[in-house]
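First up is the structure itself, then whatever we jot down about it.
Missing here is one protein chain; the remaining ones are kept as they sit in the complex.
After this line comes chain A, so read on.
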Amino acid sequence: MSTESACLGYGLGLRSTYYQEILEQRPDVDWFEILSENYLVDGGKALYYLDAIGEHYPLVMHGVSLSIGGPHELDRDYLQRLKHLAARVKPAWISDHLCWSRGNAHQLHDLLPLPYTEESLQHVAARVRQVQEVLERPLVLENVSSYLRSADDQFSEWQFLAALSELSGCELLLDVNNVYVSSRNHAFDPWDFISGLPAQRIRQLHLAGHSDYGSYLIDTHDQPISDPVWQLYQRTLQHLGPVATLLERDDHYPPLSELLAELDKARVFAATALPAEPLCN
């Protein structure tokens, strides 16, 4: 894990609901993560606030449309627009998900899991290398929450991510909530996942809330982080040391103060987990 990522600190997902408050109040947030697709437009409010907020806070670009595991050709137009946006934003890094979101014929607009096979590994690794050539930087890939498991799997998801990182040079965005959601849905030990990843490749952590449907969980990003995820986060920090942490909320938006309080909770957990480590500034 690099010093740069360690020092980015505690961030929030930038959402339009909070644009004006952020500019007026300049809250104690170390950085913001933008959803890249929201800014791949020609003009208007989103780009105005992006520039204005970017003057005061470091930004990271996080996408949902790369479809790195998809069956289609990589979308060169999308990549060029992403690169153009990166020239404007100067993000600390650019991330997307280990998934596919576009099929042979249509956009599917979901973060669909892959079979974790040797075939998938070679397919994704080759595409990651192409993306990295265009963007001229390592791609950071996030583990998704999933509700499907292929019968053809030859790797666990964490083995696949580790091998992909090794093969392609990509870095990892570890979403602690997604690990927890998938671990409940597919009955594995979340700690096997986290401890099985190459720690030095983990650029960033995500925290978010999920919905509990009894026997299974759905990653909804519409409520506070659950206690088991906080516990897993704390253990993750003890294992990794300080890592840039980001809180995501995508629905049922509370007052900004509630998200700031949740971010402070992450700082407190980090302080407890890392007593000997200096906290990020």
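By definition in this document, a contact is a pair of C-beta atoms (placed from the backbone, for glycine too) under 8 Å apart; a residue touches a chain by one contact, two chains touch by 3 or more; residues count from 1.
Methods note: contacts and distances are computed from a predicted model.
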Which of "Cardiolipin synthetase", "ABC transporter permease", "PadR family transcriptional regulator" or "1,4-alpha-glucan branching enzyme" matches, in UniProt, the chain that is not displayed: "Cardiolipin synthetase"
Omitted-chain contact residue, chosen from A:8, A:60, A:86 or A:112: A:112
Positions on chain A where the hidden chain makes contact: 37, 40-46, 48, 65, 70-71, 75, 78, 100, 102-110, 112, 114-115, 117, 119-120, 123, 146-153, 184-187, 215-216, 218
